[in-house]
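Sharing a structure here in structure tokens format.
A protein chain is absent from this complex, but the other protein chains hold their places.
Moving on, here comes chain A:
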Amino acid sequence: MTALYVLDVPENTTVAKVAAEDPEVTVGRVGPYFEITADGPIVVDRRATGCRHAVWYSCIAGVAGGRIAQHDKDALRVEPA
């Protein structure tokens, strides 16, 4: 299973919200972090989040059991290791 951690601050909340729209993805919490988990890939569309670039490129707090396959102006994609 892949887990993506995102700190719960106002700038980041749409990242978790957009990730949760995928029925294969579960969004829980560990302390003040969103814990976004899936058996397969986790994909977040940047434009849907509305994040400006500085926020978008610094929104990832941690990745467990996977690797970042894409993190550019279009999307964030975390794939199982």
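We take it that contacts are C-beta pairs under 8 Å (C-beta built on N, C-alpha and C of every residue); 3 or more make two chains touch, one makes a residue touch a chain; residues count from 1.
We adopt the following convention: contacts and distances are computed from a predicted model.
*Asks:* From the names "Protein LplC", "Membrane protein", "VOC domain-containing protein" or "Branched-chain amino acid ABC transporter permease", which one matches the UniProt record for the unseen chain?
*Replies:* "VOC domain-containing protein"
*Asks:* Extract the touching residues of chain A with respect to the undisplayed chain.
*Replies:* So the residues of chain A touching the missing chain come out as 3, 5, 7-11, 30-33, 52, 54-55, 58, 60-64, 67-68.
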